Every structure is written in structure tokens, then in C-alpha cells.
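What follows is a short report on a single structure.
In this view, the complex is presented without one of its protein chains, the others remaining in place.
And now, subunit A:
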């Protein structure tokens, strides 16, 4: 059913040309005469947001709203989940609108495909490191059009040529500078002027940027250091109840027995809702709800997936990966080149299922009424969520009101609407608003996991050690086939092979294919770094194996294959230089390098590790060189490199979700280990100045780090680790 909704949505999108989207997003802006709010909506009580919407004043029809009191409200189309998008996208708008960041208020955009679609993704989704890339031009155009209209309104009032006026810090000045009017004073008049054609509105030259390229302060920091920031889990509404939930521990199971009487005997418990796939205990507060859920002593009919185990899943992958798959790339004649090669290298790599384990556990607040359904949630996919709730409730899409929130860590988890769908199923039985919160255990055990992949590779080297043949077969679940089915053509999932189909190296004969293998009883989904997170580990580790087989230095070997690729070569050289590549290290210490082109950005990392005699791996230093084209905020980039690196490193060192008897074996932060402050290496960022189009940054470091560390472990120990997380026992 979920697939059907998505398919329909994509058909709708196909009916509108991409050109129309861009024109629309570039020009749509409205000057709504809303009441003055001195506080950004994402730190205001949820009830105020509702009230505004009900009265019709919280219905932005574009990116910019300026009210007569002078408040400048920027509606940000993508959701903030830590990546700094509220700041970077505000900077794009503010640069051209000519306002300071501290003059603006930021609002979450509502679900609205026509206004807020991400042109790269094709849906109003926040993901794929695509926000700055997609909105770089439209938001600057929206700001420029706003500035143009405000200047025109002032010029008209003064009866002067608009070309003689200028705008700065939210004020329009005449030629002499003696007359000035604030944007607030001009808002009403500007709203009545005709829209100028985009071609008539010139965007600033890079040399004239005041904000873009600076370390502007994050717009969301102040409310995040004193507890004011509101996440979905902080939603509070009049007469709201809260609910604890237990989901069938085996996918497809149903509740068998529920001791409702015992649950209802707990003080503060109001109701027990049994929807078969899950049981919710509704109460006045979560303390009572959790206690009631314990008292309910639920037993389960586990259903058909009760025998699912990791061992069987891996066995299935091993078998299926022996068969040819959908061809992602085939250049030259790999068979002939392999047969003629001087040396042959073969390897199998494996990466595990991974949970997202964002700090804010899954939660959703629903108020389902006869003719509308209000949803308070932090979502990366508001329009998909809206469609799925419409399908579930039978209400029209525009009756589904998505009140988006700051997300306490997304990492791809909130691209899925399953948490909202479950909450709506529960809310169908509850009179009034109900907030459903998953325990950490439910969150980890009912995640939608990064797929387990098994990769088979072979390469042939010529007498000089150059790779004359390269084959790579990827076997695993296809997230794309479920989530965006039209993007999968002839069985080829472009995400599953991203950064594997086109490695940056000169490979004259290459064959890459994908075998889709869906594990039973396991839901898979997007995880920070998507396809490249798995593929860069495999490709960059295997390339290192080839350098070793060719008896060459890993950096020199790569350089020899990158002559045609100057931007990759530049980041590789910079990372190696800054890391002191080649300088001596003590025994059991090693450096490893990796390089990637993904998300529109070029990245290279050098990891330095120490492997103790007990096998434990200490990552001491990570040096990252990055070329992401023109950049918006270098401080945000450094933050994303630091955090993204740790996200990938956590998985490489600790991350694994395993199944036994149909159940996930891990449950909380004591069995699905996060990296903690005492494990953290120093992460250095070196940014290359560039005038190329902007690239994405939120995932680049996550996908590149595990190969750098694996290669460093090899350098330190001579042991090649081809599976994640690293098996440190093998390093003793």
C-alpha cells in the first residue's frame, strides 16, 4: 500500500516539468500580512503554530514573508536536523534579499510539493546531501526578486529611478542616502507590484557576497543551549495524552494476549489500544504509560518470520551473488583483460545492517478528527508522510496537516513515514490528540536498517601493476526499488551502485552489476551516506589491495590512475600532504588513505591509527581534504566533516544489527554502541577554494572514513579487514 501511494506521487511529479518547478520555486514569494511574532516558530509552543494555521495566517506561499512591523520571515523548504541547513539556506536568501541573518525569523515549510520540492531529489525530501545543491539558485533568485520589488516600491514612492536606489540590512536608500525606508514600511506596496521576469533580476557576483562564504553564526544555536528548541517529541497540546508502544518483536507478528486490566490499574493509564502489530498504552504521562505497558505483559504470535537469522541472510547473499545481476557499467572486455592479466586479485567484502539510533527516539503526535488529521513530527519527507496518512485515513491530502519540527538527528530514519503511520493507526482509537513515543529499545529493534551488502570483486593487473580489469558485483536489498520505484530501470538500483559503477580511476575494462536480494523479515532504508557509504569502503579498500599487490605506495598508486581527474587528484594530494604521508610512524601505527566523488563533492581522508597488542584500534587523527565547489559556510562544513566522520567511524568500529529467531539482538546503547567522547580522534578539515557549482557535504565524510581506517589498519598490521565492523580479535 505504501508503494502504491509513492508511485502515484511520482506520476504526479512526472506530469510537471522540472523546468516548471524551478521557475516556480524561483519566483514564488508572498508578502503575507501576518501578526508579528518575535520568536521563531520552531521555538514557540506547538499550540501557537496550530492557532496560526487555523486562522489562515500561517500559510506561506513562498520563501519570504515580511510583515509591516518589519519582521522578515524566511520559510526554509528543507528540514533542520543538525546539518545546518536553516543557516545555509537562510544565507542564500538573505544574501540577495539584503538582510542580516539576525534580522530574520526562520520557519519550517509546510508539506507542499509545488512550492518546496527539492529539484535534485524530485520530492520535498531532505536527504542525499542535496539541499544547498538544489536551492543554491532558486533561493538566491527568490531573495533577489524580493529585493527588486522592495526597491521598486521605494523608488515609486520617492518618484525616482529604481536603478539609483540600493538596499542594505533590510532598508532601501535613495541615491543620496538621505532618504530611506525599511522593508517593513515597504511590504504592503511591494506586494502589489507585478513580478519581474527572472531574467531581469541579476544575481550578485561572487566577489560581492557579504554572507555566502562566511562563518555566519547558526540561526538555531541559541535555542539549543537552553532547552527552548522544540522537537517533535516536545509537542504539547491541550487535552493531549501520551502513549508507550510495544511493536511485535518479529516483523509480521501479532499480539496474542494483553492484560488490559493490569495496565488500566496503573495510576494515570487511560486506555489500552491493540492494533495487532503493536499495542499502545495511553496515559497522562510517559511514566504511567511505560508502567502500564509493562503491566500489560504482552505475548505475541510471531508469524512467518520467526526463523529469520543473520546466518541465513548471509548464506542467501553468498548464493545469489554468484549469479549475474543488472549491469551498472560495462566498458571494454573484462573477460579478455582478466585472462591476459599478469596478476589477479579477488576479494569478498561484507557490511552489516545498521540502525540510525538518532538521539531523539521515534515519536509522533496525532490529532485525528472527522475532517482533518494534524501531525506533529520531525520529518525529512513531509509530502510522503502526508500521502501515506491520506491513504490510511481516507481523508484528502490537504486535510492532512504536517507540522514539521526540528529533528533530533535524522540520518535518513525520518525519510520513512512508518512512525507516523503507526501513530495514526493508534490515534484512530483515541479521542483527542495523542503523542506516541517509542522507547530506545523499540527504536533500535524496529528501525529500517541500512542493508547488509555482500560484494564480490576481482581485478587483473598488468606487468607494471596497473589494473587492466575490474569487476564488482554488489548483492543486497534495494531501498530505491521500494522507495522510488520509477528510478529502478531493468533491475538496476542506481543508489546501490553509486560510487561503485564509476570509480574515479582510469579502469579501461570494468564490469559492475547489482543483484537484488531482499532479506525476509527485515525492513531496509536510507542511512546517512546512502549507497556510497557501503561502496566507498569496498572500492577504496580493494584499490588498496591492488596497490599492495603491485608493491606500490597507496597514494602514488592512486595518483597514477587519476591523471584524467584533476579535482580528485587535488584533494588526494592535499590530504596526503597535510597528514604528513610517508613520514615515519612507530610500530603498530599506520596511515590509510581513501578518496571519493559523491554528492557532487570531492573528498579525501587520511586516517592514522594505532593497533594495540590486544587488537583494539585507536584512531588518532583524521585529515580530510574537500572540494565542494563554492561553499556557503565553512564552519558548517567543518562541523559536518567532524560529525560525519564520527558517524561513519562509529559504524566501522562498533555498528552491527543482527537477527536471531526473527528478532533484532541489539536493544539500547549498551549493545548498539555509539562513539563516546573518550574515543574521538582529532578531525582536521582542509577546504579547497573553488568556483565550481556547490556540492553536498552532509554525508561525504561518513562514506569515506571506514576505508581510510581499514587501509590504516592494514598499514599498521598487514591484516586486511574486509568486513565491518572491524573484527579486532583478528588483529591480536
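Annotations for the structure displayed:
What we mean here is this: contacts are C-beta pairs under 8 Å (C-beta built on N, C-alpha and C of every residue); 3 or more make two chains touch, one makes a residue touch a chain; residues count from 1.
To be clear about the criterion, contacts and distances are computed from a predicted model.
Missing chain, UniProt name from the options "Phosphate import ATP-binding protein PstB 3", "Isoquinoline 1-oxidoreductase subunit alpha", "Adenosylmethionine-8-amino-7-oxononanoate aminotransferase" or "Spermidine/putrescine ABC transporter permease": "Isoquinoline 1-oxidoreductase subunit alpha". Checked against the full complex, the one of A:646, A:664 or A:707 touching the unshown chain is A:646.
The missing chain, though absent from the display, is touched by one residue of A:260, A:360, A:418 or A:699; that residue is A:360.
Contact with the chain not shown here comes from a single listed residue; of A:63, A:116 or A:411, that residue is A:411. Within the entire complex, the positions of subunit A that touch the omitted partner chain are 80-84, 217-218, 220-231, 233-234, 236, 242, 266-268, 284-288, 290-291, 357-361, 406-411, 437, 439-440, 635, 639, 642-647, 650, 668-670, 674-678, 680, 682-683.
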